[in-house]
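Quick one: the structure is below, and I'll ask about it shortly.
Only one protein chain is missing from this complex, and each of the others stays in its spot.
When the chains are written out, they are named A, B and C in that same order, and each has its own residue count from 1.
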Amino acid sequence: MEISNRKWSDDFFQKEREEVLSQWSTGADVDLDDAVAYHKSLPDSQNAALKTLKAREEGKTLLCPSLGSDTVENHKSLLLHMQNEAGVDILTSYIDSLTRNCRFEMASQGLMKAEATGRPVLNGFPFVVHGVQKTREVMNAVDLPSMLFGPTPDARLTHEIGLAGGHTGYSGGPMISFWNYTKNVPVESVIHNFQYINRLMGTYEEQGVPILYAVSGAMPSVSPPSLMIVPEIIEVLIAAGQGVKHIQLNNWLQGHVAQDLAYIQVLKEKADYYLKECGFDDVETITYSVSPTGRFPVEADQVYALISHFTMIGVMGGVQVCGSRTIDEALHIPTKEGSAHSFRNARMFLNMLQPQKFDISGHSEIQQEKQIMELEVDCLMKKILEIGGGDIVKGTVKAVKLGILDQPYSTSQLVKGEVLGVKDEKGAARYFDMGQLPFSREIKDFHREKIEAREKILGEKVSYDTIIQDMTAISAGSIL
Amino acid sequence: MEISNRKWSDDFFQKEREEVLSQWSTGADVDLDDAVAYHKSLPDSQNAALKTLKAREEGKTLLCPSLGSDTVENHKSLLLHMQNEAGVDILTSYIDSLTRNCRFEMASQGLMKAEATGRPVLNGFPFVVHGVQKTREVMNAVDLPSMLFGPTPDARLTHEIGLAGGHTGYSGGPMISFWNYTKNVPVESVIHNFQYINRLMGTYEEQGVPILYAVSGAMPSVSPPSLMIVPEIIEVLIAAGQGVKHIQLNNWLQGHVAQDLAYIQVLKEKADYYLKECGFDDVETITYSVSPTGRFPVEADQVYALISHFTMIGVMGGVQVCGSRTIDEALHIPTKEGSAHSFRNARMFLNMLQPQKFDISGHSEIQQEKQIMELEVDCLMKKILEIGGGDIVKGTVKAVKLGILDQPYSTSQLVKGEVLGVKDEKGAARYFDMGQLPFSREIKDFHREKIEAREKILGEKVSYDTIIQDMTAISAGSIL
Amino acid sequence: MDSKAVLVTGVIGEDVHVTGIRILEHALRKDGFTVHSLGIHNSQEDFISKAAEVKADAILISSLAGHAEMLVQGFREKCDKAGLKQTELYIGGQLVIHAEEWEATEKRFLDLGFTAVAVPFNPPGNVLAELNERFCDSRKKTTA
Partner (left out) sequence: MDSKAVLVTGVIGEDVHVTGIRILEHALRKDGFTVHSLGIHNSQEDFISKAAEVKADAILISSLAGHAEMLVQGFREKCDKAGLKQTELYIGGQLVIHAEEWEATEKRFLDLGFTAVAVPFNPPGNVLAELNERFCDSRKKTTA
């Protein structure tokens, strides 16, 4: 079957499920009817999709950490600590990176070592090794919804276990997984695996269990937001194609207020627009924001300021869910104490700002950013749909080859890797190199002018060294 | 001599100086020529007035803590720590509260106890007990400018020592000292003492030593900003009357972004306007902001968020100097470590935001706040000048008696104390009771409507209990 | 109107922190206590003469600036001499200027003859409940 955005047939899906469920012993315990019954036994307030929709209605911003630990005991106490001490509204279970790469045997060894020594060994919760019942043991201990977290090219079995285990969402996606988590895996394979996951989510939806799917597009490295938005919209359309009904749009904030706020607006508007364009009328979208993935400062004093800064942008952007890095981000896997400190900080900032309903969405600088971002997104989306003959999946596969879809600092060797971003004189991300992106004169001139303004201040041409400096600027104490 | 805004004659000033300098033994060491020579031996970068003017030119925001310790050793190491570890730009020396109340004998005992035990006893630096040389010992150890800090009804001798000791500024003023630091002292006495201080500053200016005088107006307790702005303008005019040339306008932020930003704009514009109106053409004004004086939360996580929040407002307001409370504000006199943590947080937030030059000053909500604030300020200022026959000092004395100048929670028994503020449904401070303020229908209606909006949400009338709740809301974790 | 107890309240010494005690006075009055408020800047003698005049059941001293210990030395003894042996003494606010274990602070003031020392950061409601309970007890004791 050639890959396309058509919905998988039941046969095709069931055949592949058998294979997937046999990848590790715990697969045998997955029973969809039982899983649906389990979900229905949980209150609505423990469903991520329903809880975020409610927040959208009420104009509220929820807080959501991202962490995970290896043993059931550790992970449970981590989530309970976040619920009770950090006061967050939604939980996440990070998947450890061995499990993400289907190295279940190694994950199992790591888990055994962790259980034996009491010292954490894995960098997340190894869903597959634990299996459905152990996962439910965690979910039964908490009152909040929890989502799986972690992009990766093949999380099919992890999803079977995680969703049957009571999780009601996942953050990740085929594009981000391809760009940032693979070396040699073709994009079509990654999309295929995500179609499986999305079809599984669609199946839960058909059985009356809403599942929240968070698209992520690409990790920024001083990236103009269209580099994230376009792959995110692609992920949205692929998900909708397999019957996903509740989508969270992740915004990867980089710290420039006007650009980040424009990003939040454009992603939401364009995702809704292209969903409609492609005939998906019953998909709900909510928005999420989180601080960037560049290197963090080591000093907690400074990270607190970043947590507040990014919470400010999230609240001003009116997102339904606000994530945050933690004060120990630079140092090690966040501890539960570190996470609680961080989210209490985010909560206080939120509680100061949100009741004010201070709306700056119409600010001229935001609108300017928005306008150019929309041009960029439409230009790329149209081209991709065009070369795909109207099929987003086919278009995507071709676009990656042609460099019409491209990323800086991608881990994949199958990516052109020609595009590069650099900051302008106010700290916004601009295109330093547009590679093969089919941008218009207007877009090119805009970025060129912005970069020239920076060069004027620097007194020299922007170079690769400038880019490196920009990538580590925040950890060194300043946006620029 | 009846009190008025006329400049003191040299005779009158010198006669009073003799008296003041004889209040405590250290007064004898004050020699103006020597002091001027000492100031001129210091670099411009150690002069608060020159440094802030430079910041105004360059569009930069400087950071300034407010602390002080009792012994020379403690105070020196505190200031050095702030300079080297906290990275601030301007220092302050808090005056301990015994010295502020001219209880020099008790301050001397406290200092001796502190020196003997090594444990801090006084809540600030007892300038008078230390004398000129000991004060210079501190100033010689640091590279940054330092200002005296602390309103009080009679800081005449403290200023003689502090300025001769190398300090180049003072934060305080007759109105704030009257409202918030006296019980039975008539406003005319406080003004008299400040005319002395201002005349002393004027004398330094005439000798070519710029001194920065920071006016403070009144401490807010859920106060609509006109309650601070009007007394601040009064302090500005009194200072200008005695020859002060460099004035810092202190903005006491309360956390509501639009209202606080309007406050910063209105204070600056109206201070400059009334200076001109009253014929003072050569007075430079710069702006300062700091977080409120209401009770702080105990948890450092939360205070960090407040530090960031108030730094955000200061930076967005384009102030030249940004102060901050510290993470240990609620607990005890700030330690040097606590202060360093706090200012590193403020610095990071500033470094993220300021390079963006994100200008929201024209925002409609800010403009709305500004408009009503201007009406209030002009209404009060005109009335005060009118009843003073054009003399601001005479007008002020009368206005206090009539309640045209009034404050909530004043410590003075000579104040009407009828006005009261309460928060509206977005957290801005509104007039709950206008007492004798001669406000127009338009102003009255505005506040009434805002309060009604809050009452709708509360489902009950706003009462004194609401006010108490509002006053402790931030320490309880939210603006509302 | 039956008053639960007659109280004299105020801030001692050069301290200007008046907000806390004002809020407390409001709550106490609403709750049925008779409150004679002295505001800020009171000496020990100011408290004693007012307490004698109104036959106070208790004196409530507020102090936040951190100099409390210096300012209340010998207060219990002076009260006793002035015929206020029955008058209970309470103190609250932020009593010391350095970080110290609450137990140490409390002991220091109990040793100076105070009936009770209020933990800082109590919301008005808590403080009220606490005082109410204490005053009921103290009433019982006095009438017993």
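FYI, a contact is a pair of C-beta atoms (placed from the backbone, for glycine too) under 8 Å apart; a residue touches a chain by one contact, two chains touch by 3 or more.
If you're wondering where the values come from, they're calculated on a predicted model, not measured in any experiment.
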Chains still shown that are in contact with the chain withheld from the display: A
Listed residues A:I3, A:L32 or A:L331, member touching the removed chain: A:L331
Residue in contact with the excluded chain [from A:G27, A:G110 or A:P225]: A:G110
Selected from A:V20, A:A35, A:A49 or A:L98 as touching the chain missing from the view: A:L98
Hidden partner chain, residues of chain A it touches: 97-98, 100-101, 103, 106, 109-110, 119-123, 180-184, 221, 295, 298, 328, 330-333, 335, 409, 411, 413, 464, 468, 471-472, 475-476
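Basically, only the chains that are shown with their structure count from here on.
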Geometric centre distance via CA averages, chain B-chain A, whole Å: 46
Centroid spacing, where centroids are CA-atom means, of chain A and chain C in whole angstrom: 57
